[in-house]
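Below is one structure, written out as structure tokens, with a few remarks after it.
Complex shown without one protein chain; remaining protein chains in place.
Just so it is clear, A, B and C label the chains in written order, and each chain counts residues from 1 on its own.
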Amino acid sequence: MNFASDNVWGVAAPIMAALEATRLGADGAYGGDDLTSQLEARFSAVFERDVSMYLVPTGTAANALAAAAYCPPYGTVFCHGESHIYSDEWGAAEFYTGGAKLESLAGDGGLVDPGRFEEVLDYFQSGAGHRSTPALFSLTQATEFGQVYSLDQISTLTGLAKSSGLATHMDGARFANALASAGCSPAEMTWKAGIDCLSFGATKNGVMGAEALLILDGKAHDDLEARRMRGGLLMSKSRFLSAQLLAYLADNLWLDMAGKANECARVLGAGLAQSSQTRLAWPVAANEIFAILSDEQDRIFKGAGAIYHPWHASGPDRASIVKDGEILVRMVVSPETPMESIHELLALTIK
Amino acid sequence: MNFASDNVWGVAAPIMAALEATRLGADGAYGGDDLTSQLEARFSAVFERDVSMYLVPTGTAANALAAAAYCPPYGTVFCHGESHIYSDEWGAAEFYTGGAKLESLAGDGGLVDPGRFEEVLDYFQSGAGHRSTPALFSLTQATEFGQVYSLDQISTLTGLAKSSGLATHMDGARFANALASAGCSPAEMTWKAGIDCLSFGATKNGVMGAEALLILDGKAHDDLEARRMRGGLLMSKSRFLSAQLLAYLADNLWLDMAGKANECARVLGAGLAQSSQTRLAWPVAANEIFAILSDEQDRIFKGAGAIYHPWHASGPDRASIVKDGEILVRMVVSPETPMESIHELLALTIK
Amino acid sequence: MNFASDNVWGVAAPIMAALEATRLGADGAYGGDDLTSQLEARFSAVFERDVSMYLVPTGTAANALAAAAYCPPYGTVFCHGESHIYSDEWGAAEFYTGGAKLESLAGDGGLVDPGRFEEVLDYFQSGAGHRSTPALFSLTQATEFGQVYSLDQISTLTGLAKSSGLATHMDGARFANALASAGCSPAEMTWKAGIDCLSFGATKNGVMGAEALLILDGKAHDDLEARRMRGGLLMSKSRFLSAQLLAYLADNLWLDMAGKANECARVLGAGLAQSSQTRLAWPVAANEIFAILSDEQDRIFKGAGAIYHPWHASGPDRASIVKDGEILVRMVVSPETPMESIHELLALTIK
Partner (left out) sequence: MNFASDNVWGVAAPIMAALEATRLGADGAYGGDDLTSQLEARFSAVFERDVSMYLVPTGTAANALAAAAYCPPYGTVFCHGESHIYSDEWGAAEFYTGGAKLESLAGDGGLVDPGRFEEVLDYFQSGAGHRSTPALFSLTQATEFGQVYSLDQISTLTGLAKSSGLATHMDGARFANALASAGCSPAEMTWKAGIDCLSFGATKNGVMGAEALLILDGKAHDDLEARRMRGGLLMSKSRFLSAQLLAYLADNLWLDMAGKANECARVLGAGLAQSSQTRLAWPVAANEIFAILSDEQDRIFKGAGAIYHPWHASGPDRASIVKDGEILVRMVVSPETPMESIHELLALTIK
């Protein structure tokens, strides 16, 4: 019963098979290989436009490179105060940009509130010539609280950003889960909704370790080759990243896996919601559940060996919803999570 | 009638005389001169303890060096969201630290709210190992809204910081104004209240251009010599900064000038408050006035040639106090501001 | 006949088998897993002392983290002018240190000349207070020209470094090849010879993509966790790096593979040296051959499909040894290189 993260699970069989299939023989190093070329073409097909692809080993790397590509050292990246890029990467974006400011925005469920974004933009612009120049807006899809922006919500936010001259980034660490949830195309969720670049996540969804920064704006970003290498992010045997992602995108594997994880999460959330000792902090929209448990329910789960993380509850919104004797927790489902462990957990719920 | 800033005015006569007095002859370059040694000793006397002094040409430089001395690249500086270090230095602290995070705190009148500080600290500590490590707390005395922390308020905040292992910095761009207002000693306002280092401002108070980062914690900060030089901040003829500050500290000049500016500001504020078309956003505690004018009053002032800045009014607190047909403005008084211009402005107020 | 690099080849069977073996199930993310703990213990056994291990995806990352751990932003890293850290990582060390200076040293065959090192150290120390502070010495074993330092040579250089207060780093991208060549123990080649930290390379020697920075000096480097994460270098499913390296270190696999590559390189070098149209620029000591070919020989090789890189020949030493009508080339042998391709190439040599 391990719901700590989608990162704790392993690798889907087709991904591993693809690694084995390219195990032998020689091909170009540092991305100059055949599989990497194939993958870039494949991404262009998937996204219905010419995409520039920068393979990296981690999602943090993809986010940080995106920030560096679009925000100068003296610029500002606007993002949710509880997004990964703001709160969980130990300052990677600050590092890769050379000291940009990350400005936190508020909004329930990790969804940036457009009104608040507008106010903060206004404040920054009032101090032009003194404040770090507004440069990039980053949103996370699905959010850190498992919510999924609608296409309209994305367009509203990117519209605000664009009208102030900002570029736009989507942190898609759980992009497949969001797509499977929203039922739209990759193009619709990204560039058609005003997104310039995407951190295309895969590791959380059954891949061993392969992520990509995808540039969707059609512009040249010649600095990215340099930034990736000097970040220590260019793997010499890059073909083994490409092999993973080619298998991931083949035969709808990525969306099938994400759909499965989402469905398991839905079942888990629905089951928890039926307990008298549990309620959901937000609806389950992708593969994460945020639940408020009574202390007793928490003890029972933990006592039976369930693994999940308590979540910080001091945010202005959440402080008010978690009462004494309760705890806010996060449970995450991966495509590798066995359905049995979900049933096992639900069997422990207090009616 | 120029109330745009205390920076727009010139230089007090004794300061200029001190420059003339050291004009000729040779002495050590890069701070190896006699006046610089004298000044460091003088600061130690003024602060009643051994002080390490780093002369710099600007207050931004002092703040940024303080941040770099106490906060690693992967650390966090906590400060008010409308402090100079956060909002008015184009990311200087982010630059000098090598990419630290500046985390904004809220609080009325530019005064950090201790409860909010505690909540944010708690949030950061809950993500240890992912979030930029809490390292430094910086407060501004007097604040960007002309408010002056009491010694108790300072001690409460530094106590919170210290109990979480943070170092503490005071941005004293208007330190003399705060001192003159509070009527306490430099030692009481700083290290006796838990402050580790101080950006000692002087330029806003009748000096040509000379500031100092003062280290009050008795610890060695060997990196500061290097950081100052590689910032381009070490003036080769440093004796001309020292001469300014020695004159500034002599014969109580600094506190006399600050007291004079504060008194003029008090007169200006009191006069404005008597107008039916004006109210003060915050009480006048140092040399700055934040006033909410009717549009008509604003037109009259401007029409007569008065110079001051509109101030941003979208913060959560201020948005509610500025109504349609009104404007929030800032007026600043320096020791060089002629009292006549104050009377001239007040004569224009609508009864 | 691909001799372009050891990076162009694939993955040894036991490495891939180890990945498959940990494919399923859940374990801690971000290095909190069982295999990672085992690996750190294994490294301590291999190096005969307590080792702190920082897994990273690339050798550039290991080098850059080492630089950041031991050299402040205002410091200097001394290294060979044609070392990887100086010339082939697009400024990674400059980036991770926050702007340190890399100072190039000379020496034949990529081996730092101790006399030159001493002169340059002397020059830097003569400018203390102005020059980037000497902080770290980095040497590469085996060197970029396939040479292997003797233990005495290492000790001489680390002795010079230590007597000036510098820390010492070994770039061991081809550490196994050097060990197999020198026939000494890992401990003897590193900390017993004065090395504080090691970039432990494996990818060039039959691993898919896994490297480690090993701290051998017994000191705490608490900043490294932060620097690795903010570099985007901490893989969430780290157990798949650990699995590779555990298999690599098991059953002497690493040294067997390196020994095999070295032996193939020796055969290749010896064969080339017998041609009247070819001579070796340096003796073959590990798995790289630097050969000066006649243009005709080069044409014949290339015509038959051989792949290798021309090497830059403008260095002071090499300019004199490469004549008109000749070309300096590098050929690299990996444990996956088939011996047949070596014989195939040698069959093309002009007698």
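Simple rule for what comes next: a contact is a pair of C-beta atoms (placed from the backbone, for glycine too) under 8 Å apart; a residue touches a chain by one contact, two chains touch by 3 or more.
As the structure is a computational prediction, the values presented were derived from the model and not from experiment.
Among B:8, B:41 or B:250, the one in contact with the hidden chain is B:8. From the set A:226, A:270 or A:321, the residue in touch with the chain omitted from the display is A:226, counting the whole complex. Contact with the chain that does not appear here is found for just one residue of C:130, C:219, C:299 or C:343, C:130.
Among the residues B:167, B:212, B:226 or B:285, only B:226 touches the chain that is left out of the figure. The omitted chain makes contact with subunit A at the following residues, 72-74, 98-99, 129-130, 133, 223, 225-227, 229-230. For subunit B, the residues touching the chain absent from view are 2, 4-5, 7-11, 13, 16, 19-20, 22-30, 56-65, 89-92, 94-96, 203-204, 208-209, 226, 229-237, 240, 336. The missing chain lies against subunit C, touching residues 73-74, 87-91, 94-95, 97-104, 119, 122-123, 126-127, 129-133, 312, 314-315.
Everything that follows uses one rule, which is that only the chains that are shown with their structure count from here on.
For subunit B, the chain with the farthest CA centroid is C. Each chain gets a centre from its C-alpha atoms; the one nearest the centre of all protein C-alpha atoms is A.
Distance between chain centres (mean CA atoms), subunit B to subunit C: 51 Å. As a whole-number value, the distance joining the C-alpha centres of subunit A and subunit C reads 34 Å. A separation of 40 Å divides the Cα centre of subunit A from that of subunit B.
Counting partners per residue, subunit C has 226, 229-230 as the residues that reach two or more other chains.
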